[in-house]
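Right, subunit A next:
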Amino acid sequence: MRNKNNIDSEYLNRFAGRSYFMQGDEAIAYGSLYAGCDFFAGYPITPASEIAEVMAAELPHVDGYYIQMEDELASLSAVIGAVWGGAKGMTATSGPGFSLMQENIGYALMTETPCVIVNVQRSGPSTGQATKPAQGDVMQARWGTHGDHEIIALSPNSVQECFELGIEAFNLAEEYRTPVIILMDGEVGHMREKITMPLLDTLNIRERRLAEDDELIFGGELIPPMAEFGQGRFIHITGSTHKETGIRDVETQETHEILVSRLCKKIKDNQDKISRYEEIYMEDAEVVVISYGATSRPAKGAILRARNEGKKIGMLRLVTIWPFPEHKLTELGNEVKKIIVPEMNLGQLSREIERFVNCEVISVPKIGGIAHTIDEIYSAIIKEV
Partner candidate 1 sequence: MIEIDEELCKGCEICVDFCPLKVFEISQKINSRGYYPPVSVNEDVCVGCRLCELMCPEFSIIIINE
Partner candidate 2 sequence: MANEVDKKEIVEKHRHRLYKYLREEVLPTAFCPGCGCGIVLNCFAHAVDELQIDPKDMVAVTGIGCSSWIPSPYLLVDTLHTTHGRPIPFATGVKVANPDKTVVVIAGDGDLIGIGGNHLIHAARRNIDIKVFLVNNLIYGMTGGQVAPTTPSGIPTATSPYGNLEHPFEIAELVAAAGATYVTRWTTYHVFPLMESMQKALTKKGFSFIEIRSPCPTSYGRKIDQKRGSDTMLEYKESSVRIQDAAKMSSEELNGKIIIGKFVDKDKDEFTDNLRKLNQKVRNEKIGRDPEEWSLS
């Protein structure tokens, strides 16, 4: 199905080299189109509907397809089906839809289906504050689906970064043959900023690695090559525990152990490679603020103010939340006195940080749908230095 005759680059290059004023949601959509996404199936939900709307308008131009499915379960189902048909597929939702998608996220993990799921987080639990942002799905992104697994989740903090991570998510999905979650928050999703779209050939777009001849597609190496329908391979894809050929085998203990361990190892062994973060004023920092997404903007403002007053404060902004940068944090925990974690939740990432550091971890939660202000984070920091 993949569009191989460059119609997409002709269309997309028309946008290149110019700046636009757009929402984070829109930027994710354009980033995905640049990455070669040619299939989107989704269901409307605030604050992610704009992603679907842009994809509905733009996919026909790149000979891609938009389907509005009857619910979020069907949305991710259709994406996975299309991916095995050769497409680069994505869906977008928010908390309640993300909860519905968990079973199929597990299916994508178990079948090693590369796809992108955008969760524009809103205030929960349940229907919560539908139109207000939050960062409450951090742990759900990690553990929402049942069973042992690893996951990749990215967190943009600007509209330009939404565009870039839109592309990065697809690249990571293809490289590690895994679903990738873009864990945005409604603040970044709905804010408008200036972005520039580049020329397509300045970008590094990773194409799918397809199996040749008799290569196994569910084993044989840490990250096996993929296959597509219609190649005459008569592939067998199942969410049940399976052998390297793809045929179900739930009886043998070793088969399950080998499979699930490899699926986890794929990400764990490469966590340093996958993990991305930004360091600001870290060189001599005694106290560090760790933040991500929308919170990182006022957090940066707060540490700049503190620095101006001569305080030795730094900031680590996580761009990948999962896999968690364990080694970086372990190192950091030995270097600094305190870690301050402002989050738009009741302290989800701070728990993860505590696992790896010996120093004090101070959670600065804020829920209710309003992002931290610079003053709030500054007050929290200034007490600790």
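Picked so that all candidates are chains of the complex that A comes from, given by their letters.
Rule of thumb we're sticking to: a residue touches a chain if its C-beta (ideal position, glycine included) is under 8 Å from a C-beta of that chain, and two chains touch if they have at least 3 such contacts; residues count from 1.
What you are looking at is a predicted structure, and each value in this text was computed from that prediction instead of being measured.
By the touch criterion defined above, subunit A in this complex contacts candidate 2 out of 1 or 2.
Partner candidate 2 is touched in their complex by these residues of subunit A: 1, 7, 11, 14-15, 18-21, 39, 41, 57-58, 60-61, 63, 65, 67, 69-71, 73-75, 77-87, 89, 103-104, 107, 194, 229-230, 232-240, 247-248.
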